[in-house]
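Apart from one protein chain that is not included, each protein chain of the complex appears where it belongs.
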Amino acid sequence: MPIYTITTAAGTLDSATKADLAAEVTRIHSDVNHVPSTYVNVVFNELAPDNVYTDAKPTRPLIINGWVRSGHPDEETSRLVTEIAHAATQVTGIPPERVLVVIGNSPARFAIEGGRVLPEPGQEQAWLLEGA
Amino acid sequence: MPIYTITTAAGTLDSATKADLAAEVTRIHSDVNHVPSTYVNVVFNELAPDNVYTDAKPTRPLIINGWVRSGHPDEETSRLVTEIAHAATQVTGIPPERVLVVIGNSPARFAIEGGRVLPEPGQEQAWLLEGA
Partner (left out) sequence: MPIYTITTAAGTLDSATKADLAAEVTRIHSDVNHVPSTYVNVVFNELAPDNVYTDAKPTRPLIINGWVRSGHPDEETSRLVTEIAHAATQVTGIPPERVLVVIGNSPARFAIEGGRVLPEPGQEQAWLLEGA
């Protein structure tokens, strides 16, 4: 259900590092938000170096945007961003100063997967069984 | 007012299919959310195949992210995602298992188009007349 978009200047991450980071984000999300890893999507948006600015100067940040269904406890989502940011530095070697993680949220009813509107947080098991 | 971003691995959709999908998303959004089709934007973000992961493995999903103003009835937004997901499969042939639709929302006052802050849901007619 979740989608993570990781934005970098092209050349910041090599292929193996992207695969490793996708694996870590998937593992953490699945663990913290109680979602099977088969539902976790991670995409990399690699932009031309002159298309990425911080403080109006070209830079090379690692920007991770995620989305979760509204209704997860706030503490869980804070833990999610903290673990993902930490893993991003571990996997990529990019220092915390250049790593941003932002999670957006909207109601489960505003999303669909496998042809079915998503369940509220806490209702995943019934939803998964129903679709099996 | 709305913006739909459709993310795929490059090569998933050909040009004609993209145009058809843009037309269907535009038609459905205009119908369900009572917005003239001239306000509906659809962009395709085509990524390198090794930049798209599900369950930490390279995949070829069709990910549709939309945005609407807060305040539409929840049932309407659920209908919106359901119709868009259904149309996506019809137009592209991609099975529902690989189609995700997620609609984000924020207040109308947080958006501007044609130089004017957007109207609350239900106030579109007055806003459109005022700008004519």
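Lettered A and B in written order, each chain numbered from 1.
In the analysis below, a contact is a pair of C-beta atoms (placed from the backbone, for glycine too) under 8 Å apart; a residue touches a chain by one contact, two chains touch by 3 or more.
Just so you know, these numbers come straight off a predicted model, no measurement behind them.
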Contact with the hidden chain (one of A:11, A:71 or A:96): A:96
Where the unshown chain meets chain B, residue by residue: 1, 3, 5, 15, 18-19, 22-23, 26-27, 37-46, 67, 104, 106-107, 109-115, 117
Hidden partner interface residues of chain A, rising order: 7, 45, 47-48, 50-56, 59, 61, 63, 65, 74, 77-78, 81-82, 84-86, 89, 96-97, 99-105
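Definition applied: only the chains that are shown with their structure count from here on.
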Rounded Å distance between chain A and chain B, as computed from the means of their C-alpha atoms: 20
